[in-house]
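Omission of a single protein chain aside, the complex is shown with its protein chains in their original locations.
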Amino acid sequence: MDLGHLASAFTPFNFLLALCGVVAGTVIGSIPGLTATMAVAVLVPITFSMEPASALILLGAIYTGAIYGGAYAAILLNTPGTPSAIATTFDGYPMAKRGDGDLAVAVACYASVVGGMVGAIALLFIAPPLSTVALAFGPIEYFWLSIFGLSLIASLSTGNLLKGLTGGAFGMILSTVGVAEISADIRLTFGSQTLISGFGVVGALIGLYCIPVLIDLVATPDRHLKVENEVKSVRIGEAGRIAWGSKFNLIRSSIIGTLVGILPGAGGSVAGLVAYSEAKRSAKPHQKFGEGEPDGIMATEASNNATVGGGFIPTLVLGIPGTPPDAVILGALLVQGVRTGPALFETGGSIVYTFIYGLIIATILMLPTGLLIGRYAYKTIVTIPKAVLVPLVGFMTLIGTYAIRNSISDVVIMIGLGVFGWVVGRFGFAASPIVLGLILGPIAEQGFVQSWTIGAATNNLTGMFFGRPISQAIIVFTLLSLLFPLFKSWRAVRRAPKEGAGRV
Amino acid sequence: MSDASKSGPGSGKLGTLIASAFFIFAGVVTLWDTQSYTDRDSQVFPQTVAIVLIICATCALVMTLLKGDESQGFSTGVWWRRVLLVMSLLVACFAMPYVGFLAAGVLAFVGGLIAAMHDRWTAKAALIYGLSELAVMTAFYTVFRYVLLVPLP
Partner (left out) sequence: MLRRTLMKTAAAVALAASTTFAIAAELSGPVDYVIPFGPGGESDISARLQQPFFKEKFGQDLVISYKPGGGGAVGWASLNGLNANGQTIMGVNLPHIIIKPAQKEVGFKTDELNAFYMFHYTPDAIVVKADSPYQTLADLVKDMKDNPGQVTMSGSGKASANHLAQIKFDKMTGGTTTYVPFKGTGASTTALLGGQVKAQWGYSTVGAKQGDAVRMLAVAMEERHPLFPDVPTFKELGYDMVGGAYRGIALPNSADEATTKLWSDMIGEINADPEFRQKMLDGGFALLDIDAAGMADFMKARSDEYLKDAKEAGLIN
């Protein structure tokens, strides 16, 4: 790892690739339905004619840009552009609603850059030892991790815990529809060919988040987002101060993102949820998460961009893709004739290090391009008339959902789910718990079935479920994040016994 | 979905009851469906979750009956616009295999445009909106079809 690799990463051609990759990725990621995985998969053939290192830089830059781009739609339209940005909607959209959309976009950009850097630096310096994390996580750890993620439902649905849990359970039921992934049954399809493919996460995200926004938009003549009358200067400085004030949150979230990114069974969406949950648990009293708190956006965005570097760790060291886009990149590498493994960091070093420096360059480039594109996206969304915005977004949901796997029935399911989500949302059953259940359900189910099978075979079920140190740590964190809000509200009730008493 | 919408604006309580009942129903259906699975591994999880769902939804239903509900219901808002928007999206889906993606997109666009148009219609506005949307749509179509190589009908 000498500066020669930095120099070879810095050739004008590679620099240009990184720039194009980041810009293309950001735009692709901001469109709901076009995920980082898809962006990378489409571009793989182009990279066949390139040097392996350049190809990797391009793919890595697109990947990291797409993860950041997902934040735009999350903030401005309440629709995660990629699954990684789910938790960005929790605070991003409320901020945009009250007129702070530009601030939210800028804050997200800073957080993404910090997260991306932390992930890339971990990849650069400590990839081989860190890769053991991927192996330390067995089925039972994934099971508890998903339970930890689900515990976020409790703190998300402050108004009505019962409704939140109902939604979460319903989401998990939805996740089982179709051909079971690890067992051999077809579930809850009622003989329908359409349902056999199940409810895809990306389509469900578009339906559950975007369609309700559209339905509410057309119902009233109010503006989509509130805008301050005075034209403000770019709020880059203000965002910078906020980010600097939350450096601890940023670093913690980045580390969470890196670690979760290393886990092959998790990915950016889980990383964002875990980091959000932790940020919320350690919130200061004046911070109101879920109502437009910049720290919520920063936690999610820092962690999901950290999964880029983190995900490459098991991909390059163990040949086990950390996240779905990594799986595609790994395939491209195999075609290029690059063999992954610890040796890649020693013998074939130049490719890996050139790539990592390229990734760092791409991450830094994300700062100017991200702020620029973000500002432009914000201005577009707030200035174009509603009568143009609604059909435009509607069209995007159609084409985006169709593009996931070229299926019209996916689009119909998306719309149906959207209308359903809007109706139940109107009565307090929010979309987020359903989405959490949908994403975490399969992780919980597989982890449980595998752990049970192994535990029963070795006659040690209790030891399997509760005896392993990492599991125990996750259980403790889950209990903390479940009990802490209760404790807080109990204290609040004791201090002001008259208001808000009696509610859980 | 449509039976819930008949409850009309403002009646949060009735809607919550119906929604809770629906979730209970979904749980029962899941339990019934799990009977037909051949593999024990695929039964455990849905059964557990369905029981959780039924318990939670029943509690939510009882709580709503006892204490009322604070959700706002459908509140005010123009129904024909909401319905028009959703219908135009759906019609676009069903028309897509026959008329192609672009034409179906135009259908959805026009529906959405009319649904979202709260200002007065003027010839100029209609023209500008129409043209700008056609341009954006064609651009999207081109990018998806020829750059991202999505086989659009």
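We call the chains A and B, going by the order they appear; numbering starts again at 1 in every chain.
Heads up, the rule we're going with is that a contact is a pair of C-beta atoms (placed from the backbone, for glycine too) under 8 Å apart; a residue touches a chain by one contact, two chains touch by 3 or more.
Since we're looking at a predicted model, the values are computed, not measured.
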Out of A:G207, A:P321 or A:G441, which touches the unshown chain?
A:P321
Residue, one of A:R98, A:R375 or A:R405, that touches the chain absent here:
A:R405
Taking the entire complex into account, which one of A:V179, A:I384 or A:V412 touches the absent chain?
A:V179
Looking at A:S146, A:S432, A:Q446 or A:S471, which makes contact with the chain not pictured?
A:Q446
Which subunit A residues would touch the chain omitted from the figure, given the whole complex?
37, 40-41, 44-45, 48, 134-139, 178-179, 181-186, 191, 193, 196-198, 200, 264-265, 318-321, 324, 326-328, 330-332, 334-335, 337, 339-341, 405-407, 446, 449-450, 453-454, 456-458
Which parts of subunit B are in contact with the chain that was left out?
39, 41, 149-151
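Please note the rule applied: only the chains that are shown with their structure count from here on.
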Cα centroid separation between subunit A and subunit B, in whole Å?
23
Complex contact set, residues of subunit B against subunit A:
1, 4-5, 12, 15-16, 19-20, 22-23, 26-27, 29-30, 33-34, 37-39, 41-42, 44-46, 49-50, 52-53, 56-57, 59-60, 63, 69-79, 81-82, 84-86, 88-90, 92-94, 96-97, 101, 104-105, 108-113, 115-119, 125, 129, 132-133, 136-137, 140-141, 144, 148-153
Considering the complex alone, what residue numbers of subunit A touch subunit B?
34, 38, 42, 159-160, 162-163, 165-166, 169-170, 172-173, 176, 180, 182-185, 187-188, 190, 211, 214-221, 385-392, 394-399, 402-403, 406, 408, 411-412, 415, 419-420, 423-424, 426-429, 441, 444-445, 448-449, 452-453
